[in-house]
Each structure stands twice: as C-alpha cells, then as structure tokens.
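Yeah, one chain of the complex is gone here, protein chain that is, but the others are all in their spots.
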Amino acid sequence: MLQALIFGTTGYTGIELIRILSAHPEVSVVAGSSRTWANKKASEVFSYISAEKDFPLVELERLLDKPEADVAFLALPHGDSAIAARRLLESGVKVIDLSADFRLKDLGTYESWYGLHKDPDLLNSGVYGLAEIHRDEIRTAELVANPGCYPTTVILGIAPVVNIDGVDTSFPIVDSKSGISGAGRGAKLNTSFSEAGEGFRPYGVIGHRHIPEMEQELSLLAGRKITVRFTPHLIPVSRGMVSTIYLRTVPDLDAETLRDAFEKFYENEQFVRVLPKGIFPDTARIRGSNQVHISVEIDQRTHYAVIMTAIDNLVKGASGAAVQNMNIMFDFEESAALMGLPLFP
Amino acid sequence: MLQALIFGTTGYTGIELIRILSAHPEVSVVAGSSRTWANKKASEVFSYISAEKDFPLVELERLLDKPEADVAFLALPHGDSAIAARRLLESGVKVIDLSADFRLKDLGTYESWYGLHKDPDLLNSGVYGLAEIHRDEIRTAELVANPGCYPTTVILGIAPVVNIDGVDTSFPIVDSKSGISGAGRGAKLNTSFSEAGEGFRPYGVIGHRHIPEMEQELSLLAGRKITVRFTPHLIPVSRGMVSTIYLRTVPDLDAETLRDAFEKFYENEQFVRVLPKGIFPDTARIRGSNQVHISVEIDQRTHYAVIMTAIDNLVKGASGAAVQNMNIMFDFEESAALMGLPLFP
Amino acid sequence: MLQALIFGTTGYTGIELIRILSAHPEVSVVAGSSRTWANKKASEVFSYISAEKDFPLVELERLLDKPEADVAFLALPHGDSAIAARRLLESGVKVIDLSADFRLKDLGTYESWYGLHKDPDLLNSGVYGLAEIHRDEIRTAELVANPGCYPTTVILGIAPVVNIDGVDTSFPIVDSKSGISGAGRGAKLNTSFSEAGEGFRPYGVIGHRHIPEMEQELSLLAGRKITVRFTPHLIPVSRGMVSTIYLRTVPDLDAETLRDAFEKFYENEQFVRVLPKGIFPDTARIRGSNQVHISVEIDQRTHYAVIMTAIDNLVKGASGAAVQNMNIMFDFEESAALMGLPLFP
Partner (left out) sequence: MLQALIFGTTGYTGIELIRILSAHPEVSVVAGSSRTWANKKASEVFSYISAEKDFPLVELERLLDKPEADVAFLALPHGDSAIAARRLLESGVKVIDLSADFRLKDLGTYESWYGLHKDPDLLNSGVYGLAEIHRDEIRTAELVANPGCYPTTVILGIAPVVNIDGVDTSFPIVDSKSGISGAGRGAKLNTSFSEAGEGFRPYGVIGHRHIPEMEQELSLLAGRKITVRFTPHLIPVSRGMVSTIYLRTVPDLDAETLRDAFEKFYENEQFVRVLPKGIFPDTARIRGSNQVHISVEIDQRTHYAVIMTAIDNLVKGASGAAVQNMNIMFDFEESAALMGLPLFP
C-alpha cells in the first residue's frame, strides 16, 4: 500500500481527500496534520470514519519531522505549503500541493498577487497538475501544483478552441459561480448559514488571485498573451462551480464545429463530458464526482460562443484532481477511487 | 379606498400583490381570479390572510363580467392578458399587466418571440412601466406593461451610461442569475426542491424571451440599436436576481466617473441605491423589498466596466413595480406600501 | 414620535427591530449600540436603510450615559442586559429586554441555569412579556422581559388546555425545531453554510436553558408543577420554528373539543391562528410575520394530543413580540408595524 500524508486534514479539501482516498485500493492514509485536533484520531473528529481507515492527527511540525511516506497532500495556506514542500521533498516524499505556491511559473507574477514567496528556488520544480493538459509531465513529477478550482473550469473550457479559426480567445469574459465550501472552513460571518443561505452575490470583482493562473496556462497553450476578465460569485450550495465563458466569434461559425472540437479534444478523457446541444451543465449532477461537464453554444445573433463548464469545486476543483495526479505519478489506474457517480439528488 | 382586482391570484406574483397591497392605506383588493381555487376565500388558500383583508376568488370569466373596480393587476400568461385587458379597459378599469403582452412596441418582434398577438390593436396603448425611465407616461396611462424581471436589472444597469463617453454600450454581455420563483408556481420536476435545491445551472442560453424587451428599451434610450448577449442561470433561492453586465471601456476611464453617472441618474429615486466602491449587491439584503442595488466597477487590466444589479424578482421585478406603477397612475405617494425593509436574514 | 434606542443593534434581533420599527408610524429609532460598528451610521452597515430612517451606532457605554429616549430595546447577552436595564430605568427609559435576565421570577432558578444574576433586586420588577397571557401587566410595566422563542411556541401551545378535562399537561413532551438565526450572529463553524446547510440535527438535548421559563409560565397558568421534556433541533432555514407537543389524553376526547378550546382562547388575538383540521403549520407561511399558527390533532389510536405551533423565531419569537409589547406599554394599536404578511415564498 502506498503511504499517504495529509497536511491540513480538517479543512474541506483535507476532509475530501479522506473521503476519496478511503475508496482507493492501493493507498493508505497514515497520518494527518491538524492544528485544532492534534493528538486525536481522525474518527474522533469525523464519527463516520471506520476503525480500519482511522489515522492519527498530529501537529504540522511533528508530521514534517522525518516523514515516512510515499506521498503528501498539502491542503495548507499558501506560504506554509512552500515551507512544507521542501522538507518533504528532501525526505523523499512526493508532494501534491493544493495551495497556489507552485502554480505560477513567474516569481514576479506570484509575488504581485500573493506576496513574498517562501521558497522561490522550488518555484519551477512544480508541474501544473491539470492532467488533461499536462499528463506527461505529471507522470514524472516530484512536486505537483494542483490547479485552482476556477482555473480548472476556465482552462478546460477554452483549451480545445484556444487556437481554432473563427474564435477570438485573446480576451475571454468569464463569469463564474462557486459553492460556499470554496471559501474554506474557517467560521466567517459572510459564509454563515443565515447570511449566505438565501443570498447570491459577486465578490472579488476586480483582481481575484486565480486570474494569473488562468492566464499563464491559456497563454502557454495559445502561444500568445491571453487576458481574462473574471468575476466570481457565491452560490448558496456547499459544492459546485459553473463558469460561463464568452468568446467573440466570426459570423458564420456554427456550434457543431465548436462542439466537435471539444469532443475531439476530450475523446480519451474519462472525466470530461461534452454535453449534447441544448443540455446545460448542472452542479447538482456533478456533486461528489470528479466529472467535468461542458456545454458549447453559439449565439448567431450576437456572434458569441458561450461555453459553460461545471465541476464539484472540492473534487475536480481540488481533492479529486489531487488524487488523479497521485494516480498518474504512481502509475495506478488514473481513475482509481474517482469513478464514484455524483450524489444526485 | 381604491378597488383593485387581481387576475391570477394564486401564482407567485399574485400572492406577492396580496402581500404588498395588504399594507397599502388606500387600496382594497375586492376580488381575485383563480382557476384552481375559484369559489373559495383567499384566506382558505393562504391561512395567513386576516378576515379584514380577505376577498373572494372567482373564475376568470366571471371576474371579467362587468368588473367594478378602479384597477386590475393581470398576473396571467401572455395571450390571456391581452384578452382580459381589452374587456377591463372597456369597462373603465385601468390595467397593469404583468405579462409580456404589451411590453414590445413592434408587432413583428412580439410575434417572432411569442407567437400571434391576441389583440394587436392594443399593442401600442401600453406604456412600458419602468417608473425610473417612463414615470411621466405612466402617470396618464390606462394600460401599463409591467417590465420583466431580467429587463429591469439590465435596463436600470445600463441606462445611466447608455450614451456616456468611453463606454461601449452597443453590445453588452449580460450574465444573469435568478431565484427559482421566477419559473412560476406550476409544479415542475426541474424546479422541485430535490432537483434544484443544491444545484446551479444555466438555462435558455440562446434566445431567452426577455431579450427583445431589453433591446427595445436600451435602443430607445440610446437612440441606436443595442444588441444584448444574455445568459440566464437558476440560483437555489426562492427570490433574488443579480445581473452582471460587461461593457467595454476606453483605457483611461475611471470607476468614479462611472459611479457618479449612476448616482446622478438615480439621485431622486427612492428605490435605487448605488453602492459604495467595493461593496457588491447581495440578494439576501434585497429580499422582500422594492429596492434595486447597483455596484459599478472598472477593470483597468482588461478595460471592462462591470455593473452588477440586484433586485427581488417578485418585488421590483414584478409585483412591487406593479404597485409602484399603480401609485403613480392614481397619484398616491409613489412609495406607498413599498417602503418595507428587506427580510434579512 | 416616540424615541427608541436599540442596544445590540447589529445582531439578528437588533436588525429585525430596525426592520419592524421602520414601519411604525409613531416610533423613531434615535440611536443604537454596536461594539463592532460604533461611530458608523446604521446605513453604512446595512445599505438598505434609507437616509430618513438612518441613526448613529455608538458604544454601549456611551448610549447608557444620560440616555434620552422613551424606550430601550435590549438585544444584549444576559448579564449585560441586567446592568443596562437598571441604568435606563433610572433615567426614566422604559425597557424591553430580549435576554433571559428578567424572565425567571425565582433567583435560585435563574442562577442554577445562567449563573450569578447581575442585579437580583430588579429580578421581580420584570413582567413576562407574552402579551397573549400577560397583556394587562405589560400595559403598566416599566421593564418587560421578552419571552424566549421556544417558550413562546410551548406556552401558547399548551395554555388553552392547561387545565382542560381529559388532557394530562403535567408532563408535556416537546420536540422543537429552530431556524439557524436562533443561534445568533456570531460566526461559528457549526452554523456555517457548508456545515449546517444540508443538515439537520438535535442539540442541547439535556437541559436547554429555555426549559425553566416554559415550566414557570405553564405552572403558573396551571396552578401546579408542570415539567417539560424538551428537545431542540436545528433546521437549515434562517428563520422559522415549530414545536410539536405531545400530551397524553383520555380515550374518548375528540379533536374538535380541543380545537374549540384553542379557538375560544385566542378568539380576540390578532396574531394567533388556529388552523382547520388537517392543515399543519408551515414556517414558510409565517416567515417575516408576527403570526402564530397552531394545529391541534388527537391520535385516537395512542391517546395523545399532538399540538403543533409555528412562529418566525425572529418576529413573534423575539423582535415582533418586543414591538407588540412596546405598543401595549405606550398605548398604540397593538398591531402597529406588525400587520405585514409573511414573505411567501
């Protein structure tokens, strides 16, 4: 059995890693870090964990001290991840980092959005862990930077047509909507049930930190600069994310051509579904699964392609993608532990 | 007391009219139509209605037969409204129609989106009832076409800058999100709690019927053709609507200039609030009120103005606006029965 | 205009007082206390407050210093209320306290459930402010102890039959369910959207603090000791409360007799509705109103009366009842500002 560590076990991405890995036939979680719950067993915090899948929760620092494991998942705040990553790598533990620390390749870009990097020398060791785009690099990586949730929906929603004729992908407008678990597990008034429950609102309208990641990856794919206008909103659901992407088209482009480009691009991908004409993605039919649902329409009246992508932000947008990356890095079936159907309803 | 009739009493906009009018010091609902509940009293259907505010529910046809009232609210399907409107007007009853039947001025446009019009001769008698734009015409109207909910958010979100320098309003991209009550009160699988509850999805991505209404009014304001790229989505809340509007700008425009234009345009409007910089509208802080909250931002990186407007789709998006129109038509305080604060949380 | 102060303005009961009082024709909120938002205007915290209804937020201590007002609403934690109440009363300001400080008449009982009382001498000056039971005393009170939300549902659900033949009210079993706003506005993990949102759970199963209050009032009405078995649960709604009350009956009692007793008891009450046979209370049809809906059934198979009472915990369960008390104390229409229909849907 592969031995796995989870850093930041009791946040939402940590909790989700427990859930997904518990179904993995080849992996065992041997320990997790937790500030709040150190020195407890995981089952004392989450009563649904069975004795045979139980593991100890310890202080972060203790878990970094001579770690014996094959792989570590870092569900830590950025900054903390960079520090932990080096120590783990030096102990021979492969690292899948769910923070932003190794997603951006350019130090200046990182620092203008996130502040000083804690380990700039490691910056370029990380492989951007979006399997559908970088599978081969992930296979041999020691350090994988797991993508952000919003960038996953945007990159997968534009990649197939980034250089197709008739579509202007240089200035996408992206209107995204995320479930509230995306705000993390800290108690905050504006994500409390009574305040967020029957509401809907934009936030971070100017300068959300996921922008540089989208632009880096799309520009790389296009071979030219792509600039994204991005607006996130909060949906009153715990999980689920939809991005509605607007791309200017030439007048005579038809939706079928575009949909074909998507289908061809993803024809060998197990987790991506291009939906038939007139069927739109619904987070309720994604929840709990690692699937990506994509709809492609063209508005002939206004000459826009409208691409809609949906994921579960905690699965394909975080912990599911992380396990997918682990499967690739350790040569397991890429879909191991990830074939679970969504919980509908 | 002004005598009011409600046609289509037990749908959501009818129910909301009961609620709002029950607080009106000068108006009394004397009867309502209902197919399902004819020959009952309103309080038998809605146990919260008190004896003194009670009124009979009767068949539509009976209510049209020599109606004795000052004003009628039509919360009927389009088509039915047109037929009822003529009979009411001929009996000297002023009409506020919440359907689409009299919103579009051009018969061809109406018929290409809605099918044959049931009373084309009346088409141009209707005044488009968005008080912030057409207050003077409403004052003397016999027939008011109450605006659609989406168009309300879009027209109010663009009107103040429709011809301002530096903003291209000819091709707005509008990404809208609506609470589920907007789909009406008929039982449908896709608006059932279990299916819609923890979900979020686009719908009607190409060719939603509210588009011609937005374009008619914006083009009229601009004095030139405006074409809207419009995508509606369904939020799992009963009430609430947000439109996020993208307008291309010249590079050097600042947000303050834009926000000033909004504040000036709405300075005498009781129901419209232009929010301070960095504060975004939240449907949870609108729910149950007739208010419109608007945020205005400019993204200097991508040269887009992002305008966000929020309303309660059943109040300012329907029944509240209808009562506002009635107040204007009958020379009451425009805010009578409409000053209630939102129900937060 | 009556001048009112709100202590604890930005908690949920404070916010709800603002909403309700804004519709009151005879009352003006002149200032409020807030720890977090002192030195702001209320409209800066709640953008929906209009200029004409605006008022300053100040530190608690400052608001207690020579207060000039007719009435003060205390939406403060217990303990703090006792201290504030004395200072206000000494300045000639009538006090309506929404905390538990003056609800219990017996000091020993208070202290065994809440700890040391901060002003025991005042304990017996408070009138228990459930208007349907203590209206006459409230009329002349200087200090009113506004009832807890759960006790409101339980007392009103048993009072009409507390001494009726054939019903054993000495040991009621009460199974209650409350919306999440009842937990207050502090940010807590277990009331966050993601944790509470799609859940339902009991809490405080043994020894909830609202028990002595129920027992005091029911025992007083009965003239003998009544002991309540009480279990609260949390519903994933922001507002709304239902209590399901089980009372043992003799075999031959029929539901009509019981329902008649309720109807007679409440026949002059504007806010209480006894629902017809087979109709059950639904918090969705109460939300935002001061109404109490009561259903009464008898199970002939098991010889139990099942009484179900529903309120909006923030209105009749808190701020609505407080305004109702104010109306009585100052000889306004008892229903002033309280006739608003529920927000349905």
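When the chains are written out, they are named A, B and C in that same order, and each has its own residue count from 1.
The rule is short, and it goes like this: contacts are C-beta pairs under 8 Å (C-beta built on N, C-alpha and C of every residue); 3 or more make two chains touch, one makes a residue touch a chain.
Everything numeric here is computed off the predicted structure, so don't read it as measured data.
Trainee: May I ask which residue of C:Ala42, C:Leu57, C:Val161 or C:Val242 touches the chain that does not appear here?
Mentor: Residue touching the absent chain, from the options given: C:Val242.
Trainee: May I ask which residue of A:Ser33, A:Ser81, A:Ser99 or A:Ser181 touches the chain that does not appear here?
Mentor: Selected residue, touching the omitted chain: A:Ser181.
Trainee: Of the residues listed, A:His78, A:Arg201, A:Arg273 or A:Lys316, which one is in contact with the missing chain?
Mentor: Considering all chains, including the one not shown, the answer is A:Arg273.
Trainee: Residues on chain C that touch the omitted chain in the whole complex?
Mentor: Residue positions of chain C that touch the missing chain: 171, 173, 175, 177, 179, 194-203, 205-207, 227-229, 231, 233, 235-240, 242, 244, 246, 280-285, 287, 295, 297, 299, 301-302, 304, 306, 308, 310, 345.
Trainee: Touching the missing chain, which residues of chain A?
Mentor: Answer for chain A: residues 12, 15, 18-19, 22-23, 46-50, 181, 198, 238-239, 270, 273, 275, 279, 285-289, 291, 293, 339-345 touch the chain left out.
Trainee: Identify the residues of chain B touching the omitted chain, counting contacts across the whole complex.
Mentor: 12, 179-181, 185-189, 191-194, 196-198, 236-238
Criterion: only the chains that are shown with their structure count from here on.
Trainee: Please find which chain has its CA centre nearest to the centre of all protein CA atoms in view.
Mentor: Central chain: B.
Trainee: Taking each chain's centre as its mean C-alpha position, how far apart are chain A and chain C in Å?
Mentor: Measuring from centre to centre gives 45 Å for this pair.
Trainee: Please tell me the distance, in whole Å, between the geometric centres of chain B and chain C computed from their C-alpha atoms.
Mentor: Computed value for the inter-centroid distance: 36 Å.
Trainee: From the mean C-alpha coordinate of chain A to that of chain B, what's the distance rounded to whole Å?
Mentor: 38
Trainee: Indicate the residues of chain C shared as contacts by at least two other chains.
Mentor: If we look for residues of chain C contacting two or more partner chains, we find 12, 181, 198, 238.
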